[in-house]
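The complex appears here without one of its protein chains, the remainder shown in place.
Chain nomenclature is as follows: A and B, assigned in order of appearance, with residue numbering initiated at 1 for each chain independently.
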Amino acid sequence: MCLGIPGKVIEIYDVDGTLMSKVDFNGVVQEVCLATTPEAEIGQFVLVHAGFSLNVLSDQEATETLKILKELEAFNKEYFGEDASLS
Amino acid sequence: MSEQYPSLEGPQCPMPLSHDEQIVIGHGSGGVKTHELIKNVFQKHLGNAILNLGNDAALLQFGPEIPDGKNLVVSTDAHIVSPLFFNGGDIGRLSICGTVNDVSMLGAIPKFLTATFILEEGFSINSLEKILLSMKTAADEADVKIVAADTKVTEKGKSDGLFISTSGIGWVDSDLTINGASAKVGDAVLLSGPIGNHGIAVAEARGNLGFQSQIRSDVAPLNGMIAELIKAVPETHVLRDPTRGGLATTLVEIAKQSQVTIKIVEELIPIDQDVRSACDLLGLDPLYMANEGKLIAIVPAEDAPDALKALHAHKYGREAVQIGVVVEESSGQLLFKTPLGTTRRLDMLAGEMLPRIC
Partner (left out) sequence: MSKTSINPESIRHTKTIIQEIRRITTKPWNIMEICGGQTHAIMEYGLDQLLPEEITLIHGPGCPVCVTSLEIIEQALQIASLSNVIFTSFGDMLRVPGNKQDLFSIRAQGGDVRVVYSPMDSVKIAQQNQDKQVVFFGVGFETTVPSIAASILHAEKNGVRNFSVLPANVLVPPAMHAILQSPGNRVNAFLAAGHVCAIMGYQEYEPIAARYQTPIVVSGFDPFDLALGILMCVRQLESGHAKVENGYPRYVTRKGNKAAQAMIEKVFEVVDRQWRGIGLIPSSGLGMRPEYKGFDATERFDIEFHELSESPLCIAGSVLRGVAKPIDCPAFGKVCTPSHPLGAPMVSGEGACAAYYRYHKVN
């Protein structure tokens, strides 16, 4: 159950007691319920699915996955040369 | 003593209301109301010398109206789009452009259109006038005339506001063989611009998507651009507009008609960023979304640069690009190269495209 798209929170407000927001996806603005991520702030990216925010984008990715990549790239360069691409 | 007498101006007996604002069943009866509707609303916007003669049919003569020595091309289309008005267009513009484009896709010059209007009782005449005006604007841009028309009125609830059906007549040089079966191995496959805009604009206009965007339908008459293209590249093999079913379905149709394998490359297909986001949000695939102002042109490889130049010079083809090639003869299939370099097959749209949540 997966079709989640990241978008940027541009406005936060209340509708009948429930936390709502406007989220911008490259020019398409959707009303998204933030009740599931009440800590989200304007300017942050949230993962949106079926009109609700699943989670707030974390910076963790920058450190963990890029670390793996850097190791791999260094390794490939050493063993396969600069332009080691797949056919 | 002066007495105030009534001014005796205006009607003094209860005349029937003129029903200027809404369509009533009487408008479809063929009597006075019908004639008033035709004269004051339809002819006001769509009128021309032939239509205004008021005959049951239009006489088109070889010589004055149709040049000698050409083949005739005829096309017909029905329009039931809902809602009637959307960002970038409406059912009126769609009905003119749809038929103009269909005729042009055989390389023909469209000239004469017919139009049938099925109106629902209660439909706003103000809306009807807006739509007719839109049709006139599109017809003028395409340089076509509506020479025969008809209108009927259904009871409330028996139709959906307004349905329009249009037919178009044009002519084409007898030595041109532009059709779906003419693609040849080695040909370049060109697309005139970004896809998916019309499908999203209409979906958004329905108002239940919970999002707003600036996405506009691309609905446009392409006959002008096609004339320029054929002038530059008379050897054009195939022209088709990717309407219902989208780019993928249309290319599969052509592949089967021509009995070839067509291969297109994902990175080359233009899609506007906001259209892509809208499709992602809705779980829809832009390759299968309808377009009403785009064309696919399949031309000999050596003519591709000239073809693109002709398209770029026209306002509806500024973003034209080559998206693939005709690879080999086969029973007809469409291949798609992904950004990872892998290849997969694309099929026609099966049934209705349902938004997915996974």
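Please note the rule applied: a contact is a pair of C-beta atoms (placed from the backbone, for glycine too) under 8 Å apart; a residue touches a chain by one contact, two chains touch by 3 or more.
The shown structure was predicted, so the numbers you read here are calculated from the model rather than taken from an experiment.
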Of B:V81, B:L209, B:V260 or B:V326, the residue that touches the missing chain is B:L209
Residue positions on chain B contacting the omitted chain are 194, 208-210, 266-267, 269-273, 276, 281-283, 319, 335, 338-347, 350-352, 354-358
It is residues of chain A that touch the chain not shown, namely 1-4, 16-18, 33, 35-39, 47, 49-52, 54-55, 57-61, 64-65, 68-69, 72-73, 75-76, 80, 84-86
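The rule is short, and it goes like this: only the chains that are shown with their structure count from here on.
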The distance between the C-alpha centres of chain A and chain B, rounded to whole Å, is 38
Given the complex, residues on chain B that touch chain A span 210-215, 273-274, 276-278, 280-281, 283, 341, 356-358
Within their complex, chain A touches chain B through residues 1-3, 5, 7, 25-31, 48-51, 86-87
